[in-house]
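To keep things clear, I will list the structure first and then write my remarks on it.
A single protein chain has been omitted from the complex, and every remaining protein chain is retained in its original position.
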Amino acid sequence: MPRLAIHRLSMSHPGDLSALETLLAAGKLRAADIRAVIGKTEGNGGLNDFTRGFFTQSLMLLLSAHTGDPPDALAARVPCVLSGGTEGALSPHYLVFSAAEHAAPGQRGLAIGTAFSQPTPAREIGRESQVRAVAQAVRAAMAQAGIARTQDVALVQVKAPCAQAPDAAARSTDPRVLMALSRAAAAFGVGVALGDIAPDRATESAMLRDLTLFSNRASISSGIEVTANEVVVFGTAEGWAPGIAAGVAPMRDLLDLAGVQAALAAAPGEVLGVIAKGEPDRSGAIRGHRHTMLGDTDLDPQRHLRGALGAIVAAVAGDGRVFVSGGAEHQGPPGGGLVCVFARSP
Amino acid sequence: MPRLAIHRLSMSHPGDLSALETLLAAGKLRAADIRAVIGKTEGNGGLNDFTRGFFTQSLMLLLSAHTGDPPDALAARVPCVLSGGTEGALSPHYLVFSAAEHAAPGQRGLAIGTAFSQPTPAREIGRESQVRAVAQAVRAAMAQAGIARTQDVALVQVKAPCAQAPDAAARSTDPRVLMALSRAAAAFGVGVALGDIAPDRATESAMLRDLTLFSNRASISSGIEVTANEVVVFGTAEGWAPGIAAGVAPMRDLLDLAGVQAALAAAPGEVLGVIAKGEPDRSGAIRGHRHTMLGDTDLDPQRHLRGALGAIVAAVAGDGRVFVSGGAEHQGPPGGGLVCVFARSP
Amino acid sequence: MPRLAIHRLSMSHPGDLSALETLLAAGKLRAADIRAVIGKTEGNGGLNDFTRGFFTQSLMLLLSAHTGDPPDALAARVPCVLSGGTEGALSPHYLVFSAAEHAAPGQRGLAIGTAFSQPTPAREIGRESQVRAVAQAVRAAMAQAGIARTQDVALVQVKAPCAQAPDAAARSTDPRVLMALSRAAAAFGVGVALGDIAPDRATESAMLRDLTLFSNRASISSGIEVTANEVVVFGTAEGWAPGIAAGVAPMRDLLDLAGVQAALAAAPGEVLGVIAKGEPDRSGAIRGHRHTMLGDTDLDPQRHLRGALGAIVAAVAGDGRVFVSGGAEHQGPPGGGLVCVFARSP
Partner (left out) sequence: MPRLAIHRLSMSHPGDLSALETLLAAGKLRAADIRAVIGKTEGNGGLNDFTRGFFTQSLMLLLSAHTGDPPDALAARVPCVLSGGTEGALSPHYLVFSAAEHAAPGQRGLAIGTAFSQPTPAREIGRESQVRAVAQAVRAAMAQAGIARTQDVALVQVKAPCAQAPDAAARSTDPRVLMALSRAAAAFGVGVALGDIAPDRATESAMLRDLTLFSNRASISSGIEVTANEVVVFGTAEGWAPGIAAGVAPMRDLLDLAGVQAALAAAPGEVLGVIAKGEPDRSGAIRGHRHTMLGDTDLDPQRHLRGALGAIVAAVAGDGRVFVSGGAEHQGPPGGGLVCVFARSP
């Protein structure tokens, strides 16, 4: 039976995998056991953020050196979900999720499962075909992990594709819009797979429009450095060693301190990793007071958002190593989001 | 005897004083009673932030229309301390401090006093002469308010001058450096006046270098739109009506949630205004983890800082209308800052 | 008969009208003769650029002091067309266009005419009603100037309104999109009035889509600081003193140096002012080579564009005081633009 391990590692720049290299060299972790990497690089998080591609290339080179598998094969098997942008209090870091064999039958613990959809070309992004592809990948990842019931899923992290220069066959030729549509479709896919969103409502026309549709267990990033939907599912399953818990709580708005505290309370013990999603409230106001995130020509809304949300979560956690990703379409209530805490059970 | 009143008002853009105009027109506030304005406009907070000048011009025009005094005379009498930058969760707003006559002798309450130094030309910025000028203005403002003892001072807010294109006679020809020196000298002036910094240590060479020297009751902004040091002192004094309290607490670092909570706890009741200062830790790390605020070519360190600090304070206060100003040199421990909460006593 | 005069004045910040004040005080210019102001302030040129509002307020206060008319009345009569953003080689400045009486009958020279449309609320922006309103204002301005024929028009400069937070009745709730629609509708209005665009093709659905429709004599800015379409027409008319020429030439793409040189050649003599429009080529490439203006999360496309176009025009003119405005939808061929040079005839 497998046992999940989480290593939270720092980096001095987006191509710096030395912390992981040290672990591998010391035999504290086997490269072949690595199931997924979720990390925060110090780019701008937008279309022209190449820190994600740089990190991914460096990671796969390192894993290739240790496993003998070619980098491309590894990239097609190990999801590497990166979000650029460490504004404010945030600190560049990455979480390495591994699953090693462990002799302790009959137990139940936090499990990880991964899956890749078929490549999603630009013309399929934001379409119902992407919704179905993501839903299917979520189910595949659950099956791989042995998570039997949708209610046992704690969080689904997806890296969804985008296109730098979408052509006329795409739903939008504006790559920023396409990026949002990709997140929306992936969130719908997660919601459908988990039963949080009714399949017949997860339509193209509802994407980015019907904000009552959301899954508070979906966390989606989008970027041009992936071509398929890469899915990582966390949840409780038979046959996994106990010892690590995942606490998830919704945030009803950006200032929902209690939501952050609830996620931490739900996973007591040594914190191993924190994931948060949020978005600038589209109404232009938070609790009745105007914010300026959406109309700033010099500072991207997502950079505004990550700096604010990241600082709140980091202040509660007492640690800047928080994975914060903007663009929370259909991943929580409008203007809100979610927080997921991984902790070693006390 | 006077009674301090605080109005926290929103604006739809930096030239929008309509909320104050409504109060004045309705007779809820007399223009002549206004003693100081402290506000947060939605610029970038840097050298080329003209939202502060726009707001000040609009404010003085409005007060002129209501008092009959020329705008220039009002600007030389009513401190208007603005900080640009409402990153993240922050909301553009301004605090109007007024003192109306009030018949209730023998009481003790929160007092306000104001003073302007002589104009400080570029060559005097960051010099010991500026330290002395600010210290003298602090004492004058305390005297005006009737604050007898330095320990009765809660907070000193200063708007210190800068120069857009300092010449060779200035301590630095780099206006950004001069801006920091102006904050440092003003903080030294406050510290000397309050006894928080020994006068003989408040030297030019110690500015921006000896970070053990600070006053946790100093909050300094700097900008090119003022030519003198404008000082506003808050503290407890005889002869002022009770009813408003100021709670001040230091933040030991950017993630010091407890510090923010302490300031709010120190001034229970309906919050009327919040002021916070902080700075990116110059060591490049917070609690041992690297931050990226100081090396971002695209996003100014102060914009990073305000977005993060503002969000933390706003989350605790439950309201984005927080005055957050970066550049906390000598206004708290390195990498830390302060929070001041004004509240109507319950 | 009137004689057009153009003063090109510098400013040290967006509220600095001292150069104009000096001219007025010295009697070199009568405030009542000022017909329009076209200027370049040092903001970011986007939704949150308040340098335009600051300048306008300062200008109208100055004119009010000299004419006795209230600032609001002046703002409703004297078009003040500002474009924010002096990236790169550009220098903040403004052109003051005045028309004084001049006894020299029977001549023909460069004329100026101005007109304001009715206020255009957010829901009318980008609609055919705005097209008609602008076309009518162009005709009114031509009539005022005495410009008899559309072929005598050299340039129509329009400042078109936008909305900071458009509601659901607007064509787009994204204010950036609405800004572009406002420029498109205004360009259509100019094109229709001048016969450059067939009225039946100037439809809502063609805006921002049918890029074959354009007028190379239209130069449109949009901003939240105006509520009506403010129109300034330049052209040749009977009864105006000779002495100033306007040379206009299209730019077929951003690198069209010959186009810039042609505009300067068309108006030989001392240059009094230069106006240029352009846009990032939407194809993502210029002369077959990829540009990165449209996908930069940290630097707005219009800031990219103004820095590049401004430098080219300034290098040819040998002077950074060039009015450059991005967003050239329907104001020239896709990816191209126009240059207009005002010069004192030799």
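Note that the chains take the letters A, B and C in the order they are written out, and that residue 1 is the start of every chain.
Everything that follows uses one rule, which is that contacts are C-beta pairs under 8 Å (C-beta built on N, C-alpha and C of every residue); 3 or more make two chains touch, one makes a residue touch a chain.
Note that the coordinates shown come from a computational prediction; the quantities given were computed from them, not determined experimentally.
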{"item": "Candidates A:15, A:199 or A:269 - the one touching the absent chain", "value": "A:15"}
{"item": "Given B:18, B:48, B:64 or B:129, the one touching the chain that is not displayed", "value": "B:48"}
{"item": "Omitted-chain contact residue, chosen from C:42, C:225 or C:279", "value": "C:42"}
{"item": "Contact footprint on subunit A, counting only the chain that is left out", "value": "12-15, 42-43, 48, 50-51, 53-54, 57-58, 61, 164, 224, 298-299"}
{"item": "Touching residues on subunit C - with respect to the absent chain", "value": "10, 12, 42, 44, 86-93, 254-257, 285-287, 289-293, 298-299, 303-305, 307-312, 314-316, 318-321"}
{"item": "Touching residues (missing chain, whole complex) on subunit B", "value": "44-49, 164-165, 175, 284, 292, 295-298, 300, 302-303"}
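We adopt the following convention: only the chains that are shown with their structure count from here on.
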{"item": "Contact graph of the chains (line, ring, star, complete, other)", "value": "complete"}
{"item": "Copies subunit A and subunit B touch via same or different residues, half shared test", "value": "same"}
{"item": "Gap in Å, rounded to a whole number, between the CA centres of subunit B and subunit A", "value": "40"}
{"item": "Residue numbers of subunit B (touch at least two other chains)", "value": "12, 42, 298-299"}
